[in-house]
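Sharing a structure, written as structure tokens. Questions coming.
All protein chains but one are shown in place.
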């Protein structure tokens, strides 16, 4: 079906009318994407995307996990094996399998994102199905070959004002340098994601720490050298536009150890035989260290805890990380964040953005914490909850305690470049839908709702992320 | 008040119109009841139900727990005492007490189920009250004496296509044999519920294990003989139509021990002094063993964890099990199921159906798990959540991650035979109401919603339970 202009708005005519008016004011605002996973190489090299399967199926864990859950092998979808073993290489065959299972996505955000992109970018208003799979493949493949579908052209077409990538601490940011040197007006910013050199349980952690030393000229076998190396890398990122760091820790644990304790823990995790608890403590100490660095260099600190990564041993062994088997777990914030908050939580000049995969924390912990500590803000509904029902719950569960100003607008958090306009549009529509209910129930004036809708669409993200 | 044709549909006229159209397509579909607790003796003997109190009050924990919470003694409701002590025996007196407290059920599903049965089966559209209690008693008692209200006639009148009972591993299934030998066309299937011979904390566990050996001719004092005995009993059940097993463990813990470890644990729980943790581990190991048996014999495995059974010492001592004092507890699935899922979770030919009494797990754990592991499916909103608000939350919290295809339709899970049509009707209405919102908000086409409504009403249950 074609995209309906009223999609995601409440059915009630009064609310829908309000939602339409609010949305009209935000629909065409530029996109600010302060947290995401697009590849800087796209903007640097500006090459055509290869084919529909490589664009829509193979890299999208929302897509292949659903197909896998219903019995489709990942190999049949072209997901590369860790051992280089054989997987499907014919993109058209992958696309046909995708089409044959497209009905599985009814009721999911993936369907809305994909169909939005299909219509807006490729002019296709049909529902993907076995009967039209080949024809739609050809339409998409044909369009991808045109200049209008190159990454930079799409950046402009999408009205992106700024977009952040996510980059490892050891990344040389060469693509970012290329972008900046090219004279192109697009604003693509790196984000400092140091998990590989911070998490003692990360594959190759010790070699990574050594590499961090080599890269910075600091002695990363010492605690002070290790911290100094981080400071240098952050400066390197900041010089290329970074305004934020990001941390994908398993828990929200933070620590505030004395210098001697921190040194001893650092020695344990880099040269000893650390327990899982010591690894978690080290990650927790580093959050506090990064917050202190942020007080000096201004990076916004993002904390994304709560995922049990690589839950399936088999999928991890066969396909590696990020293959759809990361499962949320209960996440404590109240006790976990106390050391950090006692250390720096009252700094109004610091911004720590909290995300969660445990929705029970919204009203019980996160809104009350963000509603009192000046340094804390709440990130948007994340990952499994980046969807209409998830977004609605986020607003219903946080607004009455934390208001709107302690939230930071929308993140698309995606590596699916073509879905970015659809995701921001969904967020804007869902926020307008939420606001329309408050207005219709006379809990908020329409003028206030109008102002807030613009905050949520762009201003809060620009402010929180210092863009 | 008489049953309203639009009951449980959203008030908004647009949504209500959609819900009506969707419901029209599922209203008259047959009932498939793949999990429940009706008594096979009813179908085997086809005797009249005794009286209104025996039918609606004494056996229904939804009913007597509410009355008890407001000060009515269970003895006054005719609930039998464990010690055989005196309880009310006059069904009319029990019925009057029920009528005097009927207002307590306003807003609960019990009220809707009861009033549905009253109107559809007995033609009564009045609200039960002290003033009409005797008259309604007579109407119901009179009808119960007629052939049209016998179990088999009701089975046909209810348009039941298949119904599962729940039967202990030691049950001889004689009633099931009687049913099958009778030539009656009704399809009544046993379900393998082996808690009494699996749970070391179950009353009489060791004697039960010995009886299992006697019944099967296997040496259940050995681990291998014990497993072989289960396989034989499952075959006995399967020969009588069983397609599923069911497990009412306190937690979702699973284990995947080596053979030597499992043997040692078996010895501890059958001959030693096991700790509660060892008992839980043994139950957890047996889930994995049953899943392996399912790979061979095809039984669908149902896991119903999360109830703190017999929370009240007094009620348990005085009245025994299942008397309304089972209370949900927080339930972990992510870590608890990992051993099972690493062992068999990727088997697309296996079906494990998960239920929960901890709704926080829907979006955080269950939908993400069922949305990736081929062997997992989500059972419907269970027990306290088998009600309009509970069903709505189930769909809102699971659909965006797991879709519809990773759920299994509706279970009535009841021993209240006369409420079965009401329960399935409620589920169909609530699912249509949910779908009508997606359609009205242009998140789903009405054609797709129509197709899904039929899936949810019957097809997913038939498929998941292999009926």
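As written, the chains take the letters A and B, and residue 1 is the first residue of each chain.
Convention: a contact is a pair of C-beta atoms (placed from the backbone, for glycine too) under 8 Å apart; a residue touches a chain by one contact, two chains touch by 3 or more.
Note that the coordinates shown come from a computational prediction; the quantities given were computed from them, not determined experimentally.
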{"item": "Residue of B:171, B:359 or B:425 touching the missing chain in the full complex", "value": "B:359"}
{"item": "Touch with the omitted chain, as defined above, among A:81, A:161, A:338 or A:459", "value": "A:338"}
{"item": "Omitted-chain contact residue, chosen from B:65, B:92, B:335 or B:463", "value": "B:65"}
{"item": "Sites on subunit B contacted by the missing partner chain, in the whole complex", "value": "1, 4, 6-12, 65-66, 68-71, 103-109, 112, 127, 308, 311-315, 324-330, 357-360, 384-385, 387-390"}
{"item": "On subunit A, residues whose C-beta touches the chain left out of the figure", "value": "10, 12, 14-15, 330, 332, 334-335, 338, 341-342, 345-346, 348, 360, 363-365, 367-374, 376, 396-397, 399-406, 437-438, 440-445, 448, 452"}
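Criterion: only the chains that are shown with their structure count from here on.
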{"item": "Computed distance of Cα centres, subunit B from subunit A, in Å", "value": "40"}
